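Every protein chain except one is present and positioned as in the full complex.
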Amino acid sequence: MASNPMDQFKVEPIFQGPKIGPFDLTFTNASLWMVITAAAVILFMGMTMRGKLIPGRLQSMGELSYEFIADMLKETTGPEAVKWFPYVFTIFFFILFANLIGMNPYAFTTTSHIAVTAALAVFTILAVIVAGIWKNGLKWFKIFAPAGLPIIMYPIIIPIEIISFLSRPVTLAVRLFANMTAGHVMLKLFAIFIAYLVGKGAVTGVAAIVPILGTVGIVALEFLVAALQAFVFAILTCVYLNDVYHVDHH
Amino acid sequence: MSEEKRTSQPTQSSSDLDDLERRLEVARNRHKEPDKDEDNGGSLLGMAWRLSTELVVAVLVGAGLGYGLDYLLGTRPWFLLVGLGFGFAAGVMSVFRVAGKMDAENAHIPIGEDMPVTDDDEMD
Partner (left out) sequence: MAEEKLPAGEAAAGGMPQFDFSTFASQITWLIITFGILYFILATMILPKIGNTISNRHNRIADDLDTASRMQREAEEAEVAYERVLADAKAKAHNVAESTRASINEEIEREITAADAEAAAQALKSEAKIADVRREALSNIDAIARDAASDIVKKFIGKAPTAAQLKKILGG
């Protein structure tokens, strides 16, 4: 195990790829684990997709996830937002599986990188802007000008609303990134500490039981955080999608 | 005697029917959308973490926008300062908004976007 707790986040190329415009096809360990994450989601959902009238356990799991996300979207955004269902579903499961796969000590956690979390947040906010203008035309910009305020207030309120709006993807990205990074740094530090104690000799080796117990606790907590952060990201996506459909309620 | 027997038969069958009706009602209700009543419990520390993130991010976004404008217009540092001010205002506003939502158990966020309590100790 590496001695620097930050080494686990290193992105290293596996093979070089061409750069096309702003895109860089260089395949790294991060790319590898993204591919694994997507493949795992497809495998999981594909396995649960049995289509039987009376579902088995696996199929129930798949259907429960389906209904979980569908209910979340319906309750948070409204029934008119069903066409976003596949997107919210993909967001949730991509993040969930990336987080959970990252719990494996030898895996790379793609969601512990701000580039990834920020890109995911930007997908969402761009989708909101594009769909909002597509659906409402220029009236969509009313979300920056709350109704019922005197015109004089607008020069103050509109910049504030714009900043709030732009803050959303940032908080979204920072929250996921910070949680995943912090958890993994903690785990790594504990692991290093345990290795150090055990390496020093028998007496301190026995003392290593304390950080081992601590590690077990943190691992359990990190599993919870992994699921919770995927959920938070997905539900905030649903909340932000409100701005596509409820321009006047802002 | 025979008359008694005859009348007892229909009552028997109608109680069976009532029973069936009851079971059907139960099944129908189960089949309907369940009522959602999720409570809005979020830990205080989780709330505090969320609110402080909102504030800091808003200030940073405001400053960033101001800096960008300065860069485009060559007016540094004026828009940066204005952006900081607006960013702070936006942060305070969204803090109030989120706090109000948490307070009013607003339906839009069924479960607070809270973090586990212990998570807050890990980072600031």
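Going by the order they are written in, the chains are A and B; count residues from 1 in each one.
Definition applied: a residue touches a chain if its C-beta (ideal position, glycine included) is under 8 Å from a C-beta of that chain, and two chains touch if they have at least 3 such contacts.
Being a predicted model, the structure only gives us computed values, none of them experimental.
S.K.: Using the contact definition given at the top, list the shown chains touched by the missing chain.
M.R.: By the stated touch criterion, the chain not on view contacts A, B.
S.K.: Taking the full complex into account, find the residue in A:28, A:77, A:99 or A:242 that is in contact with the omitted chain.
M.R.: A:28
S.K.: Which residue among A:96, A:120 or A:194 touches the omitted chain?
M.R.: From the options A:96, A:120 or A:194, the contact with the absent chain belongs to A:120.
S.K.: Can you list where subunit B touches the absent chain?
M.R.: On the subunit B side, contact with the omitted chain comes from 6, 10, 13-14, 17, 20-21, 24, 27-28, 31, 122-124.
S.K.: Could I get the residues of subunit A that touch the absent chain, sorted low to high?
M.R.: Residues 4-7, 9-11, 13, 17, 19, 22-28, 30-31, 34-35, 37-38, 41-42, 45-46, 48-53, 55, 59, 62-63, 66-67, 85-87, 89-90, 93-94, 110, 112-116, 119-120, 123, 177-178, 181-182, 185-186, 189 of subunit A touch the chain absent from view.
The definition used in the following text is that only the chains that are shown with their structure count from here on.
S.K.: Just how far, in Å, is the C-alpha centre of subunit B from the one of subunit A?
M.R.: Averaging C-alpha atoms per chain gives centres 18 Å apart.
S.K.: Which of the residues in subunit B come into contact with subunit A in the complex?
M.R.: Residues of subunit B touching subunit A: 36, 53-54, 57-58, 60-62, 65, 83, 86-87, 89-91, 93-94, 107-111, 113, 115-116, 118-119, 122-123.
S.K.: Tell me, which parts of subunit A touch subunit B in their complex?
M.R.: It is residues 71-72, 75-76, 156, 159-164, 166-167, 170-171, 174-175, 178-179, 182-183, 186, 221, 224-225, 228, 231-232, 235-236, 239, 242 of subunit A that touch subunit B.
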